[in-house]
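Note that one protein chain is taken out, while the other chains of the complex remain in position.
Let's look at chain A:
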Amino acid sequence: MIRHLLSGGDLDAGTATEILDTAAEMATVAGREVKKLPALRGRTVVNLFYEDSTRTRISFEAAAKRLSADVINFSAKGSSVTKGESLKDTALTLQAMGADAVVVRHPASGAPHRLANWLDGSVVNAGDGTHEHPTQALLDAYTMRARLGRLAGLHVAIVGDVLHSRVARSNVLLLSTLGAKVTLVGPPTLIPVDWAARAGVGSAATDADPGTDVCYDLDAVLPGVDVVMMLRVQRERMNDSYFPSAREYARRYGLDGPRLRRLPEHAIVMHPGPMNRGMEITPEVADSPRSTIVEQVANGVSVRMAVLYLLLGGNNR
């Protein structure tokens, strides 16, 4: 059994499926009168958030509380971090307080990996910089499986700002482990160069990776996909101009009503949130019955319960 969850690539197909199956059982708790399980009684989970977050932090907090763990919320604002305390010193403080698991979000890619070396407890990556966000990938996979009944053989288009997206990176790793085919769609400036090269798009056509495709034309991809995952355009991480204007981006890569109707009947629309309505997705699409955006939030709690249970439920040392 794994000790940390740092990357979507940490999970083999068996473990990932076990998490999704466990999450399905955890989901039934939400419908009960007593929405609590005793599995993590007496364990302490610290939410260590160096970056703003609404849904992820609340989701992890709800998940830990439903499993009866004690939850300590730490946000960098208003803490000793503003006095200059380093990540390592903060980590050792948490260790001394007896944290069994640390859920960490950090603007620097790789921060959770560093933490995992310093701490005795489990570390869960809740998003590090532009690197990874594995529980989001798991809840996305869970949502796809719940809506479409399977993951193997699905064709998933991940559309938009792939370059800055930790959600995209974790999803590519996890979905290919679980047998889905991923096509990355976006303007060439927002697709990582090495992925484009590996997929044989653009100038440097080398050995192609059959698992992940790259395409710069959204309309060409839409008719053949089972899932469209729209990514938020992360203006806060953009120091350069990656596209001429928001209007041009929306016209070429935004999902609107006419594009929605070009999708196959069964296809679903996902978005990890928060959305820029009118930018990558129009309100008509976001609020349509084919959008799973609200479901994704609900599934997030179940999936995070499953992750915390599998990391902390037994004696895995």
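By our rule, a residue touches a chain if its C-beta (ideal position, glycine included) is under 8 Å from a C-beta of that chain, and two chains touch if they have at least 3 such contacts; residues count from 1.
By our rule, contacts and distances are computed from a predicted model.
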item: Record-based protein name (UniProt) of the chain missing from this complex, from "Bifunctional protein PyrR", "Secreted protein", "Phosphate transport system permease protein PstA" or "RNA polymerase sigma-70 factor"; value: "Bifunctional protein PyrR"
item: Touch criterion as defined above, residue of A:Ala39, A:Ala246 or A:Val297 at the omitted chain; value: A:Ala39
item: Absent chain, residues of chain A that touch it; value: 1, 18, 21-22, 25-26, 28, 32-34, 36-39, 309-311, 313-316
